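Here the complex is missing one protein chain, while the rest keep their positions.
Up next, chain A:
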Amino acid sequence: MSLLEAERIKLFTTRSPWWCGLLAIALPVGLTALIATQAGGPGSAEFDASATQLLTGLGRSVVMVMAALSITSEYRFGTIRATFQAVPNRTSALLAKTAVTAVPAALIGAVVGFGSWAVFRLIHPDPALALDSAADWRAVAGQPLVFAITAVLSLGVGILIRQTAGAVAVLLVYSLLVEGLVGLIPKIGDDIQHWMPFFAADRFIGVQADAPGLQELPLGPWGYLAYFAAIAVAVLAAGILSAGRRDA
């Protein structure tokens, strides 16, 4: 418990997490408001609650940076050594940090999910946007889960790479570019893409679930969430294992 508190003090006594948190909310919610004003023109497709979540990925990207920074900045400034000096059990220290990173990420996810939905509905009041199915609820209320798991995954990558620039580049390039490009590989591309972690996260939320090519998938929404979580845990475990073996 005291380890969690120590990590909480660390997180909230520098400014960058606050700015990241603010950006992680303002960016997707603000841009969602913008597209809401353009929504529902003549001939536009039917939409449901998941349509309000199209831009939440932006917030997710900021949370990735925030989570990676929380550990890479410790390596950069040497506070990781102070941490391991105070808490020689590195696994406990890093698990405490994981919890203290995941919880704010979940809160941000909740604000982004419901915020995007609310602001969209406010600007474009459409009965189709009501949360009246399990899929609708999953799309909006599922964001905290996706954000928290994203934070865990990013923290794991940060522990493995240790350098801010490297970790952030890997995370952003992978999530924004590589996963999309994999689908372009002839023949096997789609099959590989169906097992990509952020693809899995999007399947859980259900964005653009009606799109062709997304009809016959190996897993259902909850299966995909479990798969996404399993990958995050595996990356974190790899990070913790390597942090335990390497010199601090």
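The rule is short, and it goes like this: a contact is a pair of C-beta atoms (placed from the backbone, for glycine too) under 8 Å apart; a residue touches a chain by one contact, two chains touch by 3 or more; residues count from 1.
Quick note on the criterion: contacts and distances are computed from a predicted model.
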item	value
Undisplayed chain, where the name is taken from the UniProt record, one of "ABC transporter domain-containing protein", "ABC-2 type transport system ATP-binding protein", "4Fe-4S ferredoxin" or "Putative zinc-finger domain-containing protein"	"ABC-2 type transport system ATP-binding protein"
Full-complex contact with the absent chain, from A:Pro88, A:Pro125 or A:Gly189	A:Pro88
Touching residues (missing chain, whole complex) on chain A	2-3, 5-7, 9-10, 13-16, 73-74, 77-79, 81-89, 245, 247-248
